[in-house]
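For this view, one protein chain was removed and the others were kept in their places.
Per-chain residue numbering starts at 1, and chain names A, B and C are given in the order in which the chains are listed.
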Amino acid sequence: MRLQLSEEDRAFREELRQFFTTKIPEEIRTTVIEGRELTRDQIVESMRILNAEGLAVPHWPVEWGGRDWTELQRHLWHEELQAAGVPVPLAFNASMIGPVIAHFASQEMKERFLPATANLDIWWSQGFSEPDAGSDLASLRTSAVRDGDHYVVNGQKTWTTLGQYGDWIFTLVRTDPEAKKQAGISMLLIDMTSPGLEVRPIQLIDGGHEVNEVWFTDVRVPVENLVGEPNTGWTMAKFLLGNERVGVAPVGATKRNLARAKELAGAQLENPLVAARFAELENELLALELTALRVVANSADGEPHPASSVLKLKGTELQQAVSELIMDLAGPAALSSGADASSALPEWTHLATPTYLNLRKASIYGGSNEIQRQIIAKTILGL
Amino acid sequence: MRLQLSEEDRAFREELRQFFTTKIPEEIRTTVIEGRELTRDQIVESMRILNAEGLAVPHWPVEWGGRDWTELQRHLWHEELQAAGVPVPLAFNASMIGPVIAHFASQEMKERFLPATANLDIWWSQGFSEPDAGSDLASLRTSAVRDGDHYVVNGQKTWTTLGQYGDWIFTLVRTDPEAKKQAGISMLLIDMTSPGLEVRPIQLIDGGHEVNEVWFTDVRVPVENLVGEPNTGWTMAKFLLGNERVGVAPVGATKRNLARAKELAGAQLENPLVAARFAELENELLALELTALRVVANSADGEPHPASSVLKLKGTELQQAVSELIMDLAGPAALSSGADASSALPEWTHLATPTYLNLRKASIYGGSNEIQRQIIAKTILGL
Amino acid sequence: MDFTYDDEQDALREAVRGMVGKVYSDYENRRRTVAADPGFSEELWKQLGEMGILGLPFAESDGGSGAGPIEVGIVAQELGRVLAPEPFLASIVLAGGLVAAVGTPEQRAEVLGPLSAGETVLALAHYEPGPGRAAQACEVTASQAGEEWTLSGTKEPVLHGARADHLVVSALLPDGGTGLFLVAGDASGLTRTGYATPDGGRAARVDLAQTPAVPLGTPGQDVASSIATVLDLARIIAGNEALGALETAVRTTTGYLTSRKQFGVTLNTFQALTFRAADMYVSLELTASLVHWATMVLAEGDAADTAVAASRVGLQLSRAGRHIGKEAIQLHGGIGMTAEYSIGAYTAHLQALEQLLGDATQHLAVLGAGVGSYGAVEPV
Partner (left out) sequence: MDFTYDDEQDALREAVRGMVGKVYSDYENRRRTVAADPGFSEELWKQLGEMGILGLPFAESDGGSGAGPIEVGIVAQELGRVLAPEPFLASIVLAGGLVAAVGTPEQRAEVLGPLSAGETVLALAHYEPGPGRAAQACEVTASQAGEEWTLSGTKEPVLHGARADHLVVSALLPDGGTGLFLVAGDASGLTRTGYATPDGGRAARVDLAQTPAVPLGTPGQDVASSIATVLDLARIIAGNEALGALETAVRTTTGYLTSRKQFGVTLNTFQALTFRAADMYVSLELTASLVHWATMVLAEGDAADTAVAASRVGLQLSRAGRHIGKEAIQLHGGIGMTAEYSIGAYTAHLQALEQLLGDATQHLAVLGAGVGSYGAVEPV
């Protein structure tokens, strides 16, 4: 057991911190730190700067831009990104389809997609959930029927985050309607400019438009866009969702927000009840960060550690709790969500309630916290 | 809607308060208020004083000693009893078997048992739960086999509270082993001095001996001790358990304990975190008391209101929370549970942790809080 | 002690429920209404006025119908039940309530008559950009020149401040203390910038630059205690509104659990979810009890008792509103995050009520400071 980082890791962290805080435009980082919405261009710009330095997809295979880092180094990279307010590389590209293509696809497909994916030349969207297939993902119904050298896709996907920016979408589709649930599913990559594909915005309760429905009406997709073998999509989905959970506890960002909340609190910090709330959250967050460190230390290569469900569960709870604290610090000013710069109230108070409402999703999306509890109970506790 | 009590109810309450605080020996009431254990004699003495005044079993039929009070008056009676530290009339007699006999038994049985039950000339014990029939009470296995004009009883009951003091025990026994679960059960009254009946103490985690196992080995019970018809015991059990839940939220006692905790707190009340804890508990307790008042106002005669599950659930939680607060106020002195009067630490600190541990039972016995949630979900919410 | 409504009160409830239900029981109508300014239905406002609903809290001599807090609470519950966005709380209870409490008989008749009739909208401009919810004003100042008064400074957020025909504005008096003033919507030097609140309501920044204003009641008098009393009253009426919203939130959630299928069965098959729904119901029932009680305390008319009752409701509302508001969305899952579906708006509205009138930390501090001064809390 050793508390301190090694000299090498300390230098590694310092180097990253230096890069992140000097090479990523301050305007982008301020936007992140202050909790405003990033533009598509800002996300792309930031990821390309990272990619140029080999810092966008460090967990990919080395031949596709990955770095041969230790798990601890990957963790430090992720934490420092967040601490500096650097937008985390687009998850759909870096954490989801990238690793799936690298792991399951043909060499040809890798060459075609991986460099563009790492550089965000292609903006990927995710097409998994359907209106009647949420937590029960395997009951999905979007079909892909073989017709010559194409698949013809019909159906509807939903909760497609930032789908309005998407160039391509990776989808789970049913290619064998006869096979039982999981067995007839394939992973298909679809150009979002294809005829018959339509993206419709969904307004969320915070007033924003970050998710979408994606409708497929006789969309023709070349068969070479199928990842791996037909009807093996479920394996890839599980692989992908496992990756999604790792690093899903946004410890660094929550820590940054909690520290910022102290600045926003001002004199309210002198109220012992407010101070106790900070102390309680800080303690839980520290315990979570340390748990993340323990988990990365024990992760086998690529396989998600079962305790990653703990990180997701507690991580989202704390993310929500910090947003709730900030909302409370705003007091009546939190009513100003619709105000613009002409308001006499500071901008953070406008954002406070929408952020709180928006983050209700954190415990629902990406495997709800009920699903995480189920995983813990079954996989870890054997219940 | 009207906040104030009517003149009549106010006078009613005043009269009770007067009686309770002057006619019940102070030593008994102090024992209750300070949370020490009552002796059998104290419980009997107190109930007999109440019974002589017609205040022991007001909810029974008038001909058997009941009073034709409104539900609100019954509530006031119950609250004033607790506020004054009067031991609540022994539940096994007053709330459980008494009403069952009054409702289901023959005239002869009523005459034989009810007066003695109201006056605590008979101390009743409860023989329902078995080691393998807890929340799933209907799976009980203790058998009563007819043999001439006797039943021969074999089996084991458990969690028999204060069974060491019991004269008689009312039991649920299986009289028809062929019938499906609930259908073959009868209610049988058994003299605890019968040969073959043995009471064995169970030590609890607070070190006390308040519950027991009761073993039956070929215990012969006259058939006339069966309540009502054979194989109708389940109906009586449901009736009894429904009664048990009403008034099961010991609001008055919890209120008394919370007020007392302030005295014990002394200077600790100046700590804003401690004060906030009191304020939070007081608010929840007030809401609970008001809910009890709303429920009694809407209860149909004898039928338990479905919301009584709310009272049980929240009432036991608050009872536990107040005991936890008192334990925390004691600080390291709460380690002194085994100390006697020679200790330099005040007696309440000796009792603090055992009381906290003992009250863990409150959310388990008498229909666990999980069962209450199930009742709310099914009966009230239709889930 | 009696927790039941009489026949007349039941009839009032039915009437209000019918009227607002016709407009908002289809949630899509509510969504459409709050999407465009003024964020509520002017027509329904008028109808509520014609029906005598808006005048309920005010004396008949002031143009109202002279009912009490119980009736006002019933109206608030029914508005809350369908999230009716009409400015009953802001305009009638808060702004109107202060005119009734502080205004001269002439002012009361002049302002409360048309308000009761649904002909005008009133707004209370009290909160200032600094933090907190004090009963004192300090950033907007009043100046006197002869009989003429002017106000200068900024108020924000002002609920329905952009639409209001008249503003009731609190201001720091020349000799100290807080006065209240009536300001016409078209007064000179008055600038109003409106926007939507998180629950689809409306608020505004209100700037006053030597804006002519008429003192409410006796000119120059410190009315901070009246403001505190009306804020307490509003907390309790807001508790009623929240109660209506909480009831719908719980019912909507249980309805969803019995209809939505996952893994081939309806969600109420999953015990973990039904137990959480049961806990929501417990929160709801406890809140109902406390809200009804506080409304009765308010009806008794003692300001000190009302202040404590208001804090008790405020604390309970914060706890229950967050518990039920969060769980309602969580148990809905993804659909609960969408604006198209109603449940998120209930959560947002419960939050907005709390933001207006105080959160748990505020009320806990108030109640905690008092716990040493008495033994047990007695409901009567």
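Here is the rule we use: a residue touches a chain if its C-beta (ideal position, glycine included) is under 8 Å from a C-beta of that chain, and two chains touch if they have at least 3 such contacts.
Note that the structure is a prediction, hence the values are computed from the model and not measured.
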item	value
Omitted chain - touching chains that are shown	A, B, C
Hidden-chain contact residue, picked from the options A:Val199, A:Leu241 or A:Ile376	A:Ile376
Omitted-chain contact residue, chosen from B:Glu45, B:Asp121, B:Glu347 or B:Glu370	B:Glu370
Option from A:Val199, A:Leu269 or A:Leu359 whose C-beta touches the chain left out	A:Leu269
Residue touching the undisplayed chain, where the options are B:Leu38, B:Val152, B:Val223 or B:Leu335	B:Leu335
Residue numbers in chain C that touch the chain omitted from display	270-272, 274-275
Residues in chain A touching the chain absent from view	1-6, 9, 72, 255-256, 258-259, 262, 269-270, 272, 275-276, 278-280, 282-291, 293-294, 297-298, 307, 310, 313-314, 370, 372-374, 376-378, 380-383
Chain B, residues in touch with the chain not shown (by the definition above)	129, 132, 134-136, 139, 158-159, 202-207, 211, 266, 268, 271, 273-274, 277, 324, 327-340, 342-345, 353-354, 356-357, 360-361, 363-365, 368-370, 373
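The criterion applied here is as follows: only the chains that are shown with their structure count from here on.
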item	value
Centroid distance [mean C-alpha coordinates] between chain C and chain B, Å	43
Inter-chain centre distance, chain A versus chain C - centres from mean C-alpha coordinates, in Å	38
Distance between the centres, which are taken as Cα means, of chain B and chain A, whole angstrom	53
Overlap residues in chain A, where contacts from two or more other chains coincide	273
Residues of chain C whose C-beta touches two or more other chains	364-365
